[in-house]
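Removed from the display is one protein chain of the complex; every other protein chain stays in position.
Chains here go by letter, A and B, matching the order in which they are written, and residues are numbered from 1 within each.
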Amino acid sequence: MDQIIIQTLHGLVNGMVLAMVASGLTLIFGIMDIVNFAHGDLLMLGAFVGASVVGVTGNYWLALVVAAIVIAMLGALLQITTLRPLIGRDPLTTILATFGVSLVIQKYALWQWGPSVRRIGEPVPGEFTLFHLQYPWYRVATAVLAGLIIGGLWLFLKYGKYGIWIRATTQDRVMAQAMGIPVPLVYTAVFAIGSAMAAASGVLFGPFAGVTQTMGFDFTLRAFIVVVVGGMGNLGGSILASIFVSLLESYASIVVSPAQAVIVSFVVLVMTMLFRPTGLFVPTPK
Amino acid sequence: MTATPAARPRPPAVGYWIGFTVVVALLIVAPLVLPPFWQRFATEILIWGLLAMSSDILIGYTGMVSFGHSAFFGLGMYGAAAALLTVKPPSLWLGLLYGLVTAGGAAVFVAYFATRLRDIYFAISTLVFSQIFYVIIFTWTEVTGGENGLTFSQPRLTIPGLWSDRFTPVTFHWFVLAVVLLSYLLVRRITQSPFGMVLQSIRENEPRTRAIGYHVERYKIVAVMLSGLFAGLSGVLYALQNKFAAPDFVFFVVSGEVVIFNVMGGMGTLVGPFAGAAFFLLLREGLSRFLTEYYLIPLGVIFIIMIIFLPQGLLGFLRRRLNA
Partner (left out) sequence: MLVLENVDALYGKSHVLHGVSIEVRAGEVVGLLGRNGVGKTTTLKAIMGMVRRTSGRITFDGRDLAGVPPHGLAGLGIAWVPEERRIFRLLTVLENLRTGLDRPGIAPERREQLLEKVYSYFPILRERRSQAGGTLSGGEQQMLAIARAMMLEPKIILLDEPTEGLMPRMVAQIQEIVHALHRDGVAILLVEQNVPLTLDAAGRVYIMEKGAVRHHASAAELRADQRVIHEYLGV
């Protein structure tokens, strides 16, 4: 029983972090039709940048902001140099290009920070008691923060001038351009926002397990799965799917090893693609 | 796209056969003149090239990008390992058989699920499937040796009744060359056949192919199986050369490298993958002398630049000629 409560908390917290990662990915896909293979690696870079900032200043919150901004700029640069030339080509080329970017980023991180694991200290100390179990406060804080950031993204998209630009571009790029909306700039901005969210997720996740060069791939894979299960381009769906999949994985890890628990998410993906390809949480397939 | 499935392509030009003969001759002579390190290197290029060629069946001819070829490759390795470890004396042909069956079985499984999906969903699901296989192999330590993999000894080349002798690096190279050549010719025959024409038609315009009346899923399933079989074959060859099977080879990185070979070498050419493998491996060899493990940084950049400016790959310009 104890295990179930702990795993439920784990599942919810991990789910929120994953939801944040998936939001960035689904934003990029929904608006630009780009499957960003390097998304997890941007997360990883963000985590390293965050770890460095924490190492220098000791301030977690500063690290969060700096990482987000730095990686946002990197994301914009990447979009302009490698993705803009590919607009209009077969969408598979963008997967290949972002895959290439992923390789370069991983090795760069290795070169820049070395192979040892970096640590990000917990931003909020202490644990709280639920029934008779202890659970770290910072994990809860992380989940809340992730929720706030996602909420902020949603608000930004729904209200505000740029939110309208982004949504109009998603629905009808050509007409948006005809209305004077600078679509190339919108694309770059969206990619930057997605990258920033990935980076922030990396910093948020840092205290959980340490920062390594390979942490990105796992997130990319899980985020892909969640985005498909939640419905491509559907923000609310990918959030629900993130929590759903994370909970399932956490429960599964009670029975099997964590390395094997990850198969759960794979199975969910396969089932979804077979039976509800538009997404598990999408109301009715159109 | 004007070729209908019923049209028969012309037989390839003389130029093609001349080029072919020259290349094969070079490959035969290679192990005799190269120092040991480069001997192995040449053999490895052939093996990786075969893997990439199997992927080209999907990417280049059917228009399906697979990120899961490491699974077929790895399973071929482990299948061969199973034969070589369980049956005494270790038999080369049994190793081949087990490897092909294992990889083929996985291919059927993946094909059944994945071919219903288009484009990006297919790519993601192949990635996911190969990761599933990876996790199973990595954690099922009793059977697969887990992290450490399996080691075994290289079997002899036995042709029943005629021959039984150990391999030398040179004869092994020729063996691999023979297998690769046969595979290439076989796959070429297939891609130039009416079946192959349908695959290409699927790549050009899937909805239209379906509308004409072709059962697209069936063709895709067969394509995936063929691709998986040849990928498994390359895995067997790799296992035979190196005498071990390890989970690293089932991990996504290998799939990624395969896709890189395809893109760099030229999709839809069948020989492009070999060129791509050679190009990548040579660059890797050269760059890692100066940059150790960071060779991937410039190599990755070259890859990205090629996607943007040279998407048809090194041999892409030959695509028409190679497909008669």
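Methods note: contacts are C-beta pairs under 8 Å (C-beta built on N, C-alpha and C of every residue); 3 or more make two chains touch, one makes a residue touch a chain.
Treat the numbers as computed from the prediction; the structure is a model and nothing was measured.
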Chains on display which the left-out chain touches in the complete complex: A
Residue among A:I5, A:L110, A:L133 or A:A168 that touches the chain left out of view: A:A168
Option touching the unshown chain, where A:I4, A:M73 or A:M179 are the choices: A:M179
Interface with the unshown chain - residue positions in chain A: 161, 164-165, 167-168, 171-172, 174-184
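Here is the rule we go by: only the chains that are shown with their structure count from here on.
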In the complex with chain B, residue positions of chain A that touch it: 35, 82, 85-86, 89, 91-93, 95-97, 99-101, 103-104, 106-108, 110-111, 217, 221, 224-225, 228, 257, 259-260, 262-263, 266, 269-270, 273-274, 277
Touching residues (chain side chain B, partner chain A) in the complex: 65, 113, 116-117, 119-121, 123-125, 127-129, 131-132, 135-136, 138-139, 252, 256, 259-260, 263, 293-294, 296-297, 299-301, 303-304, 307-308, 311
